[in-house]
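Up next is subunit A:
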Amino acid sequence: MNKVITPLVLAAILATTPATGQEAGGTLNLVIQPEPPSLMMGIVQNGPTQMVAGDIYESLLRYDSDLNPMPSLARKWEVSEDGLTYTFHLQEGVKWHDGEDFTAEDVVFSADVFLRETHPRLRATLDYVESIKAPDDHTVVFKLREPFGPFLGTFEAGTMPIVPKHIYEGTDFANNEMNNTPIGTGPFKFNEWQRGSYIHLVKNEDYYIEGKPYLDEVYYHVIPDAASRAVAYETGTVDVLPGGSVENFDVPRLTELPNTCVTDAGWEYFGPHSWMWMNNHKGPMTDPNTRKAVMHALDRQFALDALWNGLGKLATGPVSSSTRFHEADTPSIAYDPDLAREYLEKSSYNGETLQLLPLPYGETWQRWAEAARQNLIDVGFNVELVATDVAGWNQRVADWDFDLAFTYLYQYGDPALGVSRTYVESNIAKGSPWNNVAGYRNPEVDALWEQAALSTSDETRQELYTEIQNRIVEDVPVAWLLELGFPTIYRCNVQDLVTTAIGINDGLRDAWIEQ
Partner candidate 1 sequence: MTILQIRNLSIALPKGADRPHAVEDVSLELAAGEILCIVGESGSGKSMSANALMGLLPEGVRPVKGSITYQGRDLLQADEGDLRALRGRDIGMIFQEPLSALNPLMRIGAQIAEVFEAHRLLTPVARQSRALELLHEVGLPDPKKAIRAYPFQLSGGQRQRVMIAMALALEPKVLIADEPTTALDVTTQAQILKLIEDLRRKRNMAVIFITHDFGVVADIADRVIVMQHGRIVEEGPARDVLLHARHPYTQKLIAAIPGPGGEAKDDKQGAPAILRVRGLNKIYKTGGGLFSSPRVVHAVNDMTFDLHTGETIGIVGESGSGKSTAGRCLVRLVAPDSGRVEMAGVDMASLSGADLRANRRRIQMIFQDPYSSLNPRSTIGRILTEGPVSYGTPRAEALARARELLELVGLDASAVTRYPHEFSGGQRQRVGIARALALQPDIIIADEAVSALDVSIQAQVLDLLADLKRQLNLSMLFITHDLRVAAQVCDRIIVMKQGRVVEMGSADTVLTAPEHDYTRALLEAIPGRDYERALKDATGVPACQS
Partner candidate 2 sequence: MKKGFARFARNRGALIGLVILTLVIVIAALGPPLYPQDPWRMVQRPFLPPFTAPGLPLGTDALGRDVLAGLIHGARVSLMVGLVSTVVALLIGVPVGALAGYFGGWVDDALMRFTEFFQTIPSFALAIVLLAIFQPSLFFIILSIAIVSWPPVARLVRGEVLSLRSREYVEAAVLSGQNSRQIITRQVLPNAVSSIIVLASLMVATAILLESSLAFLGLGDPNVMSWGYMIGAARTVLRTAWWLTFIPGVAILLSVLALNLIGEGLNDALNPRLARRGE
């Protein structure tokens, strides 16, 4: 496994970078939804923050749509034979937006001090890391306690943003004044944030890649109402509608507009995967037959067509097809109302009213819950929707106070990073809506997860994960729904907008406008 990946990645960059054509200049207007709470990505890592701050902050690597690493702040890297030592060689001549030099010390500070404190998701990964050292100004060495298969997949900007040591060292990170005027190394500098209105970024003239970025200015517009966002695109105020910024019902109409392109690429790293939690702790859903009845009662193709415009795929199990080690050939969980009725017949279900929590993320999810309720009623369930807002949803899911609940989660490219967390027994704990909320317990599968994470061989991991996927689908602890397809709608003359697995989160570095 001692591979030097750099040449391969260089080829990838060359492939997406035609020798001619890029035109410098211009302003790109995008929608940001909802308004991010903060742009300091080291502290806040929610979707909108990542989208904007992905232009300001960088990490060591980027990933192509097949999740292969590409250089970013690291120009090349090596992994030791035993999978325990990762050495990164940093770009030279990189400056922070305030003019200070970027050095390996910044990386050590970010990963070892700052993010250990502030970044919950990375913290879990950093548990595998024994030490982080900077032998010189342009080299960083990560030493692991034990091998961790997905480790090289964690150097994405949202997962491990590099923050300036000279600003944060010794301060209260969360309350540092500078959080409001973020300083990064990225292609764009923070200029102005009119709360409730727009965020304005300007070109980083000192960016370490000559000629990049091409754009002079970027505006992220805060437009709270989905219909207004659609209007904003139509009237030409914005050029890009990132995934999820307009209601799915509006997508077909918008894509028919002239000079309009649409893509659902750029989400491969996240692999948004939706399912319906079924409460395995108590109530009717403890019976596997009831769970199977639910699984087969759901008309997911209808949801995909009517609610998601056909974008995305039917999920086949716990792992998304864009995530590594996906297994397509799992037992069938297809829509079959008759089969559902059969299972229901066999089950201990007695006509109890099931409480179904829709995901409070907008109309599409609300309609989906209504459709699902109707599907379930059609095979003989009694179902009641429980309306909640985001906080109420979090609370009820975290307290296991539901029978059925919609959700979706990111998979971060690797089952060990984004899938196992919702199925292993050690992750059953009240208080978080994002762990193994269903309460699925299978010690044999737990052992397989453990083994797969520690393995560094892709072949071994594939075998283990295939086994895991088959076993879990067999048990139906949750009802898998769709691999969500989030369409990015943009003017066709905006070029190279989506070139990586995190899409426009770090896409503006390469984007340009054809005049």
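Selection criteria: all candidates are chains of the complex that A comes from, given by their letters.
By our rule, a contact is a pair of C-beta atoms (placed from the backbone, for glycine too) under 8 Å apart; a residue touches a chain by one contact, two chains touch by 3 or more; residues count from 1.
What you are looking at is a predicted structure, and each value in this text was computed from that prediction instead of being measured.
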Chain touching subunit A (counting every copy) in this complex, out of 1 or 2: 2
Residues of subunit A defined as touching candidate 2 within the complex: 226-227, 230, 247, 249-250, 252-253, 302, 306, 358, 360, 363, 366-367, 369-371, 373-374, 384-389, 392
